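The complex appears here minus one protein chain, its other protein chains still in place.
What follows is subunit A.
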Amino acid sequence: MNTTVLDVKGMACPMPIIKTKKSIQDLNTGDVLEVHTTDQGAVADLSAWAKSGGHEVVDHKEEDGVITFWIRKG
């Protein structure tokens, strides 16, 4: 299982979702994408997107305004 990091800090909607989608395309099922974002809408956005695409949000945390997501490709 690999973890790939995607840094979309500073980017506004809809870029975080588009970049996340592009990155996850290149992964294998079961791989984890670690997304770093400063978009405060991303918690709802990425969770909804992952659910719709059959991916799993393993965890997310917020620290110093940076939200980190771990999404396992489904």
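Methods note: a contact is a pair of C-beta atoms (placed from the backbone, for glycine too) under 8 Å apart; a residue touches a chain by one contact, two chains touch by 3 or more; residues count from 1.
Quick note on the criterion: contacts and distances are computed from a predicted model.
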_Name of the absent chain as recorded in UniProt (options "Aspartyl/glutamyl-tRNA(Asn/Gln) amidotransferase subunit B", "NADH dehydrogenase", "Hydrogenase-4 component E" or "LrgB family protein")_ = "NADH dehydrogenase"
*If the missing chain were put back, which residues of subunit A would it touch?*
10-15, 17-18, 20-21, 49, 52-54
